[in-house]
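Sharing a structure, written as structure tokens. Questions coming.
What you see is the complex with one protein chain gone and the rest in place.
Letters A, B and C mark the chains in the order given here, with residues in each chain numbered from 1 onward.
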Amino acid sequence: MLGLKTDWVLEPEPRDYALADYEGCQAKWCPGCGDHSVLNAVQRLCRDERLPPEQTVFVSGIGCSSRFPHYMKTYGFHGLHGRALPVASGIRARRPDLNIFVATGDGDCCSIGTAHWIHALRYNMKMVVMMFDNNIYGLTKKQTSPTTRRGRRTNTHPDGAFLSPMNPITVSLGVPNASFIAQTVDWNPPHLYATLREAFHHPGFAFVRVMQRCPHFTGDNFELFQTDPSKILLMTHPDGVPVDDALIRTFTTRVEHDPADRMNAFNHAMREDVLPIGLFYRDEEAEHYDSYTREGLDTTPAEKVEAMDKLLDLYCV
Amino acid sequence: MLGLKTDWVLEPEPRDYALADYEGCQAKWCPGCGDHSVLNAVQRLCRDERLPPEQTVFVSGIGCSSRFPHYMKTYGFHGLHGRALPVASGIRARRPDLNIFVATGDGDCCSIGTAHWIHALRYNMKMVVMMFDNNIYGLTKKQTSPTTRRGRRTNTHPDGAFLSPMNPITVSLGVPNASFIAQTVDWNPPHLYATLREAFHHPGFAFVRVMQRCPHFTGDNFELFQTDPSKILLMTHPDGVPVDDALIRTFTTRVEHDPADRMNAFNHAMREDVLPIGLFYRDEEAEHYDSYTREGLDTTPAEKVEAMDKLLDLYCV
Amino acid sequence: MNHIVSPVTAKIQKDAVTLLDEHIVEIVSDSGEGAQTAGQIFGQASAMMGNGVWTVEIIPAEIEPPSRSVPGASGNRIRVGARALHNAGDKADVVIGFNEQVLYSRIDQGAFKKGTHIFLENKWENDPREDVRNTYNEALTDLRERGYKVTGVPMEACCLEYVRDARRGKNIWVLGLLCRLYNRDKDLMRKMITRRFQAKGEKVLNSNLQLFESGFSWARSNLTQTWRIPPRRDDRPHVVMNGNQALAMGCMAAGMEICSMYPITPATSVSHYLAANFKKVGGFVHQAEDEIAAIGFAIGASYAGKTAVTITSGPGLALKTEFIGLAVMAEVPLVIVDVQRGGPSTGLPTKVEQSDLLAVLHGSPGDAPKIVLAPSTIEECFHFMITARRLAEEFRGPVFVLSDANLATGVQPFPRPRLSEDQLSPPIDQSDWDPDVAPYNWDSESGLSRRPIPGQRGGAYVLTGLGHDRHSKVVYESGTNQKTIAMRSKKLAALQRTLKPPTIFGDDTGDLLVVGWGSTRGAVEEAVTRLRKQGRKISSVNLQFLSPLQPGLTEMFRRFKKVMTIEINYSDKKDDPAFAGARRPAQLAMLLRARTLIDIDFWSRVPGSPLQPGILVDVLKHRMDEMRGATC
Partner (left out) sequence: MNHIVSPVTAKIQKDAVTLLDEHIVEIVSDSGEGAQTAGQIFGQASAMMGNGVWTVEIIPAEIEPPSRSVPGASGNRIRVGARALHNAGDKADVVIGFNEQVLYSRIDQGAFKKGTHIFLENKWENDPREDVRNTYNEALTDLRERGYKVTGVPMEACCLEYVRDARRGKNIWVLGLLCRLYNRDKDLMRKMITRRFQAKGEKVLNSNLQLFESGFSWARSNLTQTWRIPPRRDDRPHVVMNGNQALAMGCMAAGMEICSMYPITPATSVSHYLAANFKKVGGFVHQAEDEIAAIGFAIGASYAGKTAVTITSGPGLALKTEFIGLAVMAEVPLVIVDVQRGGPSTGLPTKVEQSDLLAVLHGSPGDAPKIVLAPSTIEECFHFMITARRLAEEFRGPVFVLSDANLATGVQPFPRPRLSEDQLSPPIDQSDWDPDVAPYNWDSESGLSRRPIPGQRGGAYVLTGLGHDRHSKVVYESGTNQKTIAMRSKKLAALQRTLKPPTIFGDDTGDLLVVGWGSTRGAVEEAVTRLRKQGRKISSVNLQFLSPLQPGLTEMFRRFKKVMTIEINYSDKKDDPAFAGARRPAQLAMLLRARTLIDIDFWSRVPGSPLQPGILVDVLKHRMDEMRGATC
């Protein structure tokens, strides 16, 4: 009997995979839903990074976006509304060998899941978190979410939402030990892919807010940014999300932003005139809670029994 | 029959009160516990502001500090661990006439209550929230709280807490629509009083983090700041917490900080070399959710029945 | 145009009008094709014509499922009768299908029978896509083999004469067809279409009226047999709404001013109706950050003087467990509506189940007695909210209203409620409080006490969820704890003493008594009626109070040879050997067995759909035959 070893997968060479190796059930989102494009990007990322499907787990809560795991051909955990992050953290705790992705919605993460979101940022355990922000509750049919913009009419606020929206980026930046905070849009596949790729290579908790179209309920929501890309602020930096010429051509409003600069990140994140995309903040030195949770993984059964025996001795009469 | 009117208290003049009018059961905190000094300050504030005890409600969660309502002779609601804020918001919803104070601990507010804390900041309903931060779980006997500093030994982390502590101020500053964020210490009664007084006069949600001594479990926690007040950064400004000469003499490390400047507030809040006290941020223009929740308070029974009748007509066959 | 007129239709007599006692019509389309609107108008018009009506929505699981797909079925089932109807009935008599695929979803649900008339859009037989043509033709054969009477109908072809996009017109065309088929009041239906579309401008309105006429005349020319369902005699004015609308209206009629909720299917629409109308009576819907905050907010509002309501379903109920315990312990009046769905866990979010009963009764750790009501009709959804608020205030604690997905979306006419100011909650009491009266001044007999409201001078007290004495002081002492817990229990006993035994449907002695609760009432009573007509000695009773139970049950049950519950929740099947000796009972059965010690049998299922009276007839017949076998 042995403890868990990552080298149990006895493969001399990483395997090659095709997109089909990651395609689960047929996605049942509405036509034009931004979730499709994230699914696409993620499947490509998995293939390009040669992630063994059996070593990869997609964890989600409840919502349209949280159906994500069903559409992957990997392991998945489609749990409870708001509770994806505790589950993902528990999976990570003793499994440094798994690739963990989390799919969560603006309601799932920023409303019912708020406490877990804030604390998961602080735990900084390695995983990629995609927060699908369509500014609405999709699955339950058009109720206000924390990110719904003021005045938008919803089924719970037929005269328009009362409050200015929650800003998940500024909130995240306020959490000590948060280590990777990025923002991208579903309708620009290259930037989306590049952002997720950075997130995947980050050694800790990588939080990516994906602005996601929901044509069914909030069709006009991101229209402005789609029709006029100059309303988007592309954050560029050698340490940020890599941008190629095509991206530079698309996004004419740009700013150089060093993701090591938390204060400046806060500054950009507060802007309401433009929608910033790119990497706000990265800190590879932040402590990783999973470096503690996985301690002792290699303790052998014999060692355990021996240690227990010694412990019992202390209670002996 | 009438709807709720605040002028039901038919008093031509505000009454005068003595401290004894606010003194409930004898406080059962440990000797030297910082909670005593906050209780003191609050009772003085109530007297000075001539708050009718029957128009005043103290709401709390569970913890040493959450015993607070029992020690006041006003209305009180000593509810569930982590859930003071939803209850207080519900009380506020239809009672603009009440003075509402909330007592909550670092565990109560920043751990199990995180979601409510973040969302209450955003709702910005008028109330004074005192977050008693002793960096520990007191009532349950010395477990790590989110604000426990790294390395401190607790009963759940006998080898020392793993992570750098949560910073409730930076997190609060990240929440849009948050409108009053201050920090003070229990062991300086003048600054404590002045801060709570500002909070009381704020028209919205006033969040005050009180650094609170817990001699029983974390006796040495704030020792440095007590013995060397220069380690405390006194934030001063005409719009901030008013400081008198005595305070100026005590706290030699000072900075002028305009509470309208959120960015700069974030900057100060991130400092780890000193402990800033004073008002980080104030915005009296932020929307108040309670201005919506109280709409229609004066609807008469007759108007209600009439409106219902019309509504039923729409369903008539 | 190429009309398929099925052999069946051909046999129908020219212009024959048949009088019917009732019929069940289903309109089923892809989602987005408007079958729901057509169904609603048809049901409402029938109600206005004096028929008994029960309508249920057919809702797909996805938001925008692919077109022509089985899980995409969307629409309405409308049961129309010559008498009041309290359930969705058995198998459909007539089905209008916009494509053949969606019908299979209904077949899975057991919605059709041999002889069901299906009027099916026939454009698919000439579809440019070969696979579509094939599946359509195969389905046609299959449907006929299953014994359905299928008539092809050129819906799209007819619609295209008036509109460019037939997907947005077919539903009204179908309404014309149905108007003719069931001899509905044509002017009335035109008026209803007008009401629905006039806001969209004259052009839209006119083309819809044309579509309606087109459907009507197609039916006149092609369908020789028509039906008429005579009105029932009831001259009182009626309203038509679904259970969630009725709950929302009841909220307002009860004078509640705060509904604090977090969205969850199938409860959410209560708050949609409220959000749209609450303002008119000075009320407010609070959408909280989660269910815990939702109930906390409601409790805060109630503590401050106005009894509030929180509305939820299974998973949300689970999250409220801790606060429910606090409301019991600290005696905060509160109305909690649980619109039950399929469980456990996330389960079947849109489907009906009655399996939260034991969780509501026993979910909170510690002893937490509370009042639990279950409305059995849409009308009761309205009136029970008024009762619930009163009980919450009188008995100073939480009152549950257990509805379910069946009532939530079921639509039914009922006598227009009489509103009055007395039903409204009184204004917040701000008079001085006698300081000699403790905040928990329990009456030793009934456990009742009046509560001080913040603002009342002399009444200041600190509410706590810890053990406390009559002054609300924290006390852990043995005697106080025993006594105060007993006080809360006495309130239930006191309420019980004021209740009457429930009314038996049928004779009050006999062979079998069927006990049910909540929305199954209509189906159970219909099954009992049919069996009684066959001479069976069977009766039924519906329990509106689940806690406390109404008095007299044991005596009532003893007057029958056998008692069994019918419920929509899980129980181990009678004859499965896997459960020999350890059969887990249905939820009400469990409760009644413990309380009465009578060997109460049970039949319960979790199909995710309402019970059909016909199926119940078979089940009950079978059990009665077993009994006979046992006795002779």
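Please note the rule applied: a contact is a pair of C-beta atoms (placed from the backbone, for glycine too) under 8 Å apart; a residue touches a chain by one contact, two chains touch by 3 or more.
What you see is a predicted model, and the numbers here were worked out from it, not measured in a lab.
Note that the absent chain touches A, B, C when the full complex is taken as a whole.
Of the listed positions B:112, B:232 or B:247, the one in contact with the omitted chain in the full complex is B:112. When the whole complex is considered, the residue among C:355, C:409, C:519 or C:565 that touches the unshown chain is C:355. Contact with the omitted chain, checked across A:17, A:77 or A:187, is made by A:77.
Of B:105, B:146, B:168 or B:276, it is B:146 that touches the chain left out of the display.
Screening C:138, C:161 or C:445 for touch with the missing chain picks out C:445.
Counting the whole complex, the residues of subunit A in touch with the unshown chain are 1-4, 8-9, 24-25, 52-55, 57-59, 69-70, 72-80, 83, 85-95, 97-98, 115-116, 118-119, 292-299, 301-305, 307-312, 315-317.
Contact residues of subunit B toward the unshown chain are 28-31, 33, 62, 64, 80-82, 107, 111-112, 114, 137-141, 143-144, 146, 155-159, 216. Contacts to the hidden chain, counted on subunit C, fall at residues 61, 108-110, 314-315, 317-319, 321-322, 325-326, 328-330, 340, 342-351, 353, 355-356, 358-359, 361-369, 445-447, 464-467, 474, 476-479, 481-482, 485-486, 489-490, 492-494, 496, 548-549, 551, 569-570, 572-573, 576, 578-582, 584-585, 590-591, 593-595, 597-599, 605-609.
The rule is simple: only the chains that are shown with their structure count from here on.
Top contact pair of chains, counted by C-beta pairs, is B-C. Remark: subunit B and subunit C have CA centroids separated by 44 Å (rounded to whole angstrom). In terms of their C-alpha centroids, the spacing between subunit A and subunit C amounts to 39 Å. The residues of subunit C that reach two or more other chains are 279, 289-290, listed in rising order. Residue numbers of subunit A whose C-beta contacts span two or more other chains: 111-112, 114, 146.
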